[in-house]
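Yeah, one chain of the complex is gone here, protein chain that is, but the others are all in their spots.
Right, chain A next:
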Amino acid sequence: MAEDLFRIAGKAFTSRLFLGTAGYPNQQVFLDSLAASGAQVVTVSIRRVDMEGGAEGILDLVRDRAWLLPNTAGCATVKDAVLTAQLAREALDTNWIKLELIGDRETLYPDVEQLVTAAAQLVDDGFAVLPYCTDDPIVCRRLADVGCAAVMPLGSPIGTGLGILNPYNIEMICSRSTVPVILDAGVGTASDAALAMELGCDAVLLNTAVSKSTDPVRMAAAMGHAVAGGRLARLAGRIPKRTRAEASSPELGLIGG
């Protein structure tokens, strides 16, 4: 089988799982989870880490283990997000940015209007922008049109673990998108991640489902398998759904008396 590489913004990855770094019991559990998941991209909240890159900080530990995807978590305005992205680019020497512009603290829903504006500015400034957005095909198209490197629609609100609440939208976004689609937020367990891949997503980003699991390292391994399994199923092509049973062995031509 040919190697199934995930290509985005000029880089290629063999894993299609992106892992968040927040909320783990401790850094060693995170590092073990990262290894168990096989993930090659790790997202880090720029507002919440020590940018001095102090030894033993998360940046220091992750730098030679995975590709860093800084995010703008905690930003509420375009200005805020753009400045944070620029800070990340200077400090981490990467032009990748996962753009998060949260509308309010209760729902943690993306503020779409600001998101598109900030994405356009950052693209103009030379960033590879990966925006966290609503599961709205029109919004995703707008973001792709302004030059984002991928779109990251939510499955359900951040941290809820409710899975993919509108699989039809996710499938529609995937079928129409001109850029990679990365499901972001809402994954609760392995089947959610597999479903995202079966629906046509190019990758899955998750965090809480692993970090808050009772056994994060084992859940991380499960997510690695789920994403790989879902991808294989997508490539293989699922059978059409039918309403009537059909025997899997042929019924005609049987030898009988």
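In this section, a residue touches a chain if its C-beta (ideal position, glycine included) is under 8 Å from a C-beta of that chain, and two chains touch if they have at least 3 such contacts; residues count from 1.
Heads up, the rule we're going with is that contacts and distances are computed from a predicted model.
Enquirer: Name the omitted chain as UniProt records it, choosing among "NADH-quinone oxidoreductase subunit F", "Glycine oxidase", "Carbohydrate ABC transporter substrate-binding protein, CUT1 family" or "Error-prone DNA polymerase".
Expert: Protein name of the absent chain (UniProt record): "Glycine oxidase".
Enquirer: By the contact definition given up top, give the residues of chain A that touch the hidden chain.
Expert: That gives, for chain A, the contact residues 13-15, 24-29, 31-32, 34-35, 37-41, 48-50, 52, 54-58, 61, 63-68, 212-216.
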